[in-house]
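Here it is, the structure, as structure tokens.
Removed from the display is one protein chain of the complex; every other protein chain stays in position.
Chain IDs A, B and C follow the sequence of writing; residue 1 opens each chain.
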């Protein structure tokens, strides 16, 4: 369960009281009160024989009383993730391998790509692959297909794993808080295209990557995770691309794990990450 | 407040209920249930007008019921720290500067050294300094002086900031959980003397430092914090000493901060650190 | 070209003179004089139209004069790497993907495993796979097969990518300087089996991995590369295994890249790494 509400005394006591009532045993719990917005956030994992309905019955009045936003889901629920990719496969591979070995407890009903490069990899991992080419003319139709797949397949999260097409503001708005992008720079530095070339040009000594929720403001969405790697004058822009790949895939995979384990709570355009 | 007790359902609810009763508003809270030992640990910071006595009155029955170990202290209490040092001053300086700029909310009633090198630094920061030489003959007496100072000055924590004398088992036992040492290697690698020379000899690619509670088993106490720095073949053992100094002082200062902010709870010979 | 010889004045001048003579243009060069052993090491990459033979003709007298060990190879030569693996595939996958995307400029003529788990992955990447089961009885025969493959396939490097069988002293000796192992701890800490469980037991705050040349002294070979990741009290030994996988594959892949790009020179049981 995750919960977010205006901060006030007694929240934890009320919530834990309700959970006790249905015989829940708390396994893990983390909380954070944001002083800037006076918002209280809570993530708790519990063991409980009661049905989801009986838990809701007990929690609902409290939730209403607290004006809280609550997500309640079985710990063994596997969020359904649609992955979008273009030609660079390193992030996709990282997600597929972690999916296969159990690190990411998710379902991947579909991979969508505007190229066909990733089709063999998808096949190897047994994931359906759909090629949806994007041209200026077909872009609107491509997005309609995407949104239909999201709906038809009950998708919980869209991951842009180096998907190189900019989504329209409508799609960004529709997927707000439900789509994660990896930007290949340490935001807010080097927004926009070819960030490694920008970094090389500027002569920075570290490069990074940023996983963030997609919003209508390109490369400005709430940041979930970032990391960096050290570089030197001796690295070309292409070398930085190589070094950056490792950072990108680590950062994106961590962000996807945090999100799908319900470890991320949005407060405005910032994230609380119970890592 | 920190609390440690055998794990069972309802602990958080009981404790938060008691805190509500005395009008406490929780500002910060973190908890951890250790599956290996079935121990529950909790650290909570709260705002409360009630006196410490009234809080205890409400908490005591719960504490007894839970067979809990509880530490309750005002957030503005400044733990009293005695620092011991030999000839290398970098860790001492780091602690003194953080003390001066307010990062470490502690009192430092005394610095004890078996050398006089650090006396001017102590004077500059306005901290009393006592020179207690240690020879094989005077060691027992030196330790008696130390323990008397600990008692007389109401010392909460002894920090061995590169104090190069081995404490006797009796002193280690007396200070268990109340003395932090910095070992200049990434334990459990390179125990014992001259760890950087051992590291250089072995050709490692990273060196580290470890802050740990002192116990009777030299370099084997519960680890509080560790960190590393990258080294190369081009560094001599002396270069590693230089690189290592930065790691040592960071690691020790973090450990002291964690301890004095009551962020560390001991479970057996391991630590829970609510960083 | 890499060169290693007793240190003395004039080495670089002689070598660069010889290279000039054959019209070589130096693209990259790094050198290191080890004060402990008075050994000079050099790695230089140059562009040259002359044949390997003419280069040797010019270099040979200098090499003899310097009592140097020299390796000279075309920059586009792709070292032939045999990978051994047991049941954990993360390191293997990392190597195969970097091979496929061009980061590792190597040939992989064969994957050998004492299990069949990795066969589909090998097939997907188009690499021959041989299952060589190892039992106490068949171990000697399995090693004979291995050494025959090394010879028949002209193998330059054997990579133990989480190969869980201990090689016999004879094989270790035969492959000295030509076999890299990944040990899943930050050596010299936690030698031997189940290092993550040892690390969890000890309560360390960082875990690591070490890539080293295989020698007859288990987990004691020359270290090529190491790295670490931060862990907390909240991680189980199994969680540490998960975190450790990322460190292992990064460290092993870097070590393989360093070796196959001729960036590693052995001095005794330590390495010079021109990274």
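Simple rule for what comes next: contacts are C-beta pairs under 8 Å (C-beta built on N, C-alpha and C of every residue); 3 or more make two chains touch, one makes a residue touch a chain.
Values in this document were obtained by computation on a predicted structure and should not be read as measured data.
Participant: Can you work out which residue in B:8, B:90, B:115 or B:139 touches the chain that's missing from view?
Facilitator: Here the residue in touch with the unshown chain is B:90.
Participant: Could I get the residues of chain C that touch the absent chain, sorted low to high?
Facilitator: 9-10, 12-13, 16-17, 19-20, 23-31, 33
Participant: Since one chain isn't shown, list which residues of chain A touch it in the complete complex.
Facilitator: Given the touch definition above, chain A has residues 32, 34-35, 186-190, 202-206, 208, 222-228, 232-234, 236, 269-273, 275 touching the missing chain.
Participant: Determine and list the chain B residues touching the chain excluded from the picture.
Facilitator: Missing-chain contacts on chain B: residues 89-90, 93, 97, 101, 103, 120, 124, 242, 246, 250.
Quick note on the criterion: only the chains that are shown with their structure count from here on.
Participant: If each chain is a node and each touching pair an edge, is that a line, ring, star, complete or other?
Facilitator: Looks like everything touches everything, fully connected.
Participant: When the C-alpha atoms of chain B and chain C are each averaged to a single point, how far apart are the two points in Å?
Facilitator: 41
Participant: Two-or-more-chain contact residues of chain A, please, as numbers and ranges.
Facilitator: Where chain A is concerned, no single residue meets two or more other chains.
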